[in-house]
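The other protein chains are all here in position, but one chain of the complex has been omitted.
Our next item is chain A:
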Amino acid sequence: MEEVDVEPAITVIPGVDSGQRHMGFVWGPGDILLYETQRKGTGSGEAGCPLIHVVRKDEDIYSPILRKLFNESHHIFVGLQQSKEETSSKTKRPQFVSVSKNYRSVIRACMEELQQVAVSTRDTALSTQYCSQVSILLAVELIWNLCEVLFIEAAPAGSLLLHLLDWVRLHKADVDEKAQEVLHSDSPTRHHKYWDVVICYVLQGRMDEARQMLAKQASQQPAARSMFKTLDSLMKKMPVFNPVGSQTLTEFDLKWRHWHEECELHLQDGSFSSNSNLETICKSSMDLFLDNRSAPEPLDSILLAAFEFDIHQVIKDCRLLYTHPSVKPTELHYYAQLWLQSERVPPLGICVRTVCTPQLAVDYFDHCPEFGRMYLELQIERVPLDTERKALKVLRICEQRQLAEQVRSICKIMAKKAVRNNRLGSALSWSIRAKDAAFATLISDRFLQDYCARGTFSDLDLIDNLGPAMLLSDRLTFLGKYREFHKLYGEKRFAEAAKLLLSLMTARIAPRSFWMTLLTDALPLLEQKQVIFSADQTYELMHCLEELMSGKTEPSEKRNVQEEDIETTKVELLRLALARNLAAAVVKEGTVDSL
């Protein structure tokens, strides 16, 4: 993780006495929850502030125009990831260049829109905000362009120079405007921006235009003619690299050094000492970039780092400088770009606040090799699940990335919500999805309780069609089978129903607490005219009854006398029915069918 060099800002929470008490906190999706607390073993026991504070950074992150920027950038980012695997290494570079240009055009489109809104809005505060966003984006584009030239396009030395010149010209486009202003004034040479224009031309390598401007000055100062002539000839002689020409790089380099030495010579022997402006021009011609007059701005340091091919430093400086949260996602796209094409950059730990939506963040986390998964897990847990549709989307993201813990957690939340609203069917289907046997058992118990209370099953469409999911938990299996018994009974398939009922008890699928109900269900089968339970089956039923009774020797205090009476009557009825059935069965089985 990178260290931050600046002191973080301190925010005071009203109502919390930070001197005396401690604060606890927890992160939310876009904010922090804070509360007052006291660590164990310290401080007095008096009650503190009982409030929970929600702390949120106060800015307009959700500006619709910036959202478009994020979404379009994300679109490009994902496309880049996908195509990265597909293309060969040869076609990669031009592709990266075009993707980079794409990004920049998206940023520029956003800037234009922001500019339009800044101008048209009447709210001055809003207008200032928009303007500041525009200037940030402007700087971002500037840096990006430079990085594109240096790192992504990374042309060989000669062409690189031309690209850099292009970059300078593009981003200092106001020089033409200024020149027009100067030329159209009454006395161009005395215009306060005159020398600015000349130096700008020189910095951009536009020597001809610079010479033309200088010529005006020269004509006004006949005394210094020789000085102007020397400078003019120097400027004329500046070597220009022609990539398609026959000149090789080495030749160009030689020429450049030669010319550089000549300029140096002139400076040292004081050819321009009488005119500081001309001296500056000479120096500028050599250095092409550094302007020692003003203190280096933060932007300058970023650009310098870029020129030294130190990508790490560029990124670090960007992060520190552009702490405006709306810019952070743009940086991300930026980092992403840089990682991919120059694989020498080690993966950085990125702290992502989901500015827009968790879904955008997911794609970025996916490509963050070190900490991505961890961040994703933390983020996913904090997405509010208002509707089932949202829950399903989040679930899908988790399932695709094998975040099993989160899957279980989400399904559990949805299941509990359903149980609270008495939607048992829904709860059961969520438990099945999570393969949560414990919760499925709980819900099955609820179903069974409902049945005992009302005498009918609810949610038959679910229970009847469980399919293989029935095997998730024993209780669920019992529920399914029990319902099957009722169906068989309803279809008058008594023999099968009887067999099933018995197996529920003997195979120990039914919980002991339910045996009484099952035995009671057997009564109508026992009392049919035809013999349904065979003798063996009847013995088994009797055995079950005795097992049940022996387990009930301790009288329970909760039962009152009436309930005891009912119980006893039931048991007596059962015993009678079983005995009669046994008799009938024995007779039936002993009888030989005579035709």
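Going forward, a contact is a pair of C-beta atoms (placed from the backbone, for glycine too) under 8 Å apart; a residue touches a chain by one contact, two chains touch by 3 or more; residues count from 1.
As a convention for this text, contacts and distances are computed from a predicted model.
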Hidden subunit of the complex - UniProt protein name among "Methionine--tRNA ligase, cytoplasmic", "Prolyl 3-hydroxylase sudestada1 isoform X1", "DNA polymerase epsilon subunit 3" or "Nucleoporin Nup43": "Nucleoporin Nup43"
- line: Of A:His22, A:Arg169, A:Lys216 or A:Lys393, the residue touching the omitted chain is A:Lys393
Task: Touching the absent chain in the whole complex: find that residue among A:Cys263, A:Ile380, A:Ile410 or A:Leu462.
output: A:Leu462
- line: Which of A:Arg21, A:His74 or A:His266 touches the missing chain? It is A:His74
- prompt: In the full complex, which residues of chain A touch the absent chain?
  reply: 62, 64-65, 67-68, 71-72, 74-75, 78-79, 81-82, 357, 359, 386-390, 392-393, 396, 417, 420-426, 429, 432, 458-459, 461-462, 465-469
